[in-house]
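Missing here is one protein chain; the remaining ones are kept as they sit in the complex.
Coming up: chain A.
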Amino acid sequence: LSICSRTVEPLEYYRRFLKENCRPDGRELGEFRTTTVNIGKCLCSITTADSSALVKLGNTTVICGVKAELAAPAADSANKGYIVPNVELLSLCAERFRSGPPGEEAQAASQFIADVIENSQMIVKEDLCIANGKLAWVLYCDIICLDYDGNLLDASVFALLAALKNVQLPSVSINEETGLSEVNLKQKNPLIIRKHPVATSFAVFDDTLLIVDPTAEEEDLATGTVTIVTDEEGRLCSVHKPGGSPLTGAKLQDCITRAITRHKEVKKLIDKVIKSITPK
């Protein structure tokens, strides 16, 4: 009887479970953790932000706050507003992150979120423009991880989507005489979200096995990760496979099919939550 400790030989410990097609926390290889989402000004969301959402994927907790501000559009794109996502991995969420300037993982995640917004055309920057060349909205989306237990990208994209769905932008008019902007806080319009991208992450073990929604421990032991972002039409917004063990085209196709199924579940969840908080 070989004694296999989780701390001494984590890989062997995991292999034992993977042989039986399950994982130490009791999930199947293709099963996601319980997903919960809280939107708006209820239950531990941010009251100073224009909109916020808290997403829990098992233990991974991510909160997204969106603040809308006014600014002048850039000279070369006078009819476009800005969306500025920023992912923060504070030292309170996991001991591997030190305080100080953002590390590589946080920067790579911020770039990934910016790419997802751009690729999926979830918010068209032209919609954020108020007056051509003079005034446009800037949406600062701060995504902060409160507890890191793997699968940061899925939770971040989900939190961003939930928070943006709840954003109400006040109507702004430019006074002809003074040239100043007048913000009418009483009249609010919801932000137009054209597409709903959902991310699904997989971890690759030993070059062959694919497991869905990895925890932090599984991510450390994995030989590679794949993240697929799909929108409601089944189109691929992003295939993000940052190195790691090589996969055949067929395996990649398998991931994509599972991602499309997951999209339907997540969309249903978001619609349910949005309906429950909309005042009738």
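In the analysis below, contacts are C-beta pairs under 8 Å (C-beta built on N, C-alpha and C of every residue); 3 or more make two chains touch, one makes a residue touch a chain; residues count from 1.
Assume contacts and distances are computed from a predicted model.
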{"item": "Protein that the absent chain corresponds to, by UniProt name, given \"Exosome complex component RRP46\", \"Nicolin 1, tubulin polyglutamylase complex subunit\", \"DNA replication complex GINS protein PSF3\" or \"Trafficking protein particle complex subunit 2-like protein\"", "value": "\"Exosome complex component RRP46\""}
{"item": "Residue of A:111, A:189, A:261 or A:276 in touch with the missing chain, whole complex considered", "value": "A:111"}
{"item": "Listed residues A:53, A:89, A:237 or A:270, member touching the removed chain", "value": "A:237"}
{"item": "Residues of chain A in contact with the chain not shown", "value": "104-105, 107-108, 110-112, 114-115, 118-121, 223-224, 226, 231, 234-249, 252-253, 256"}
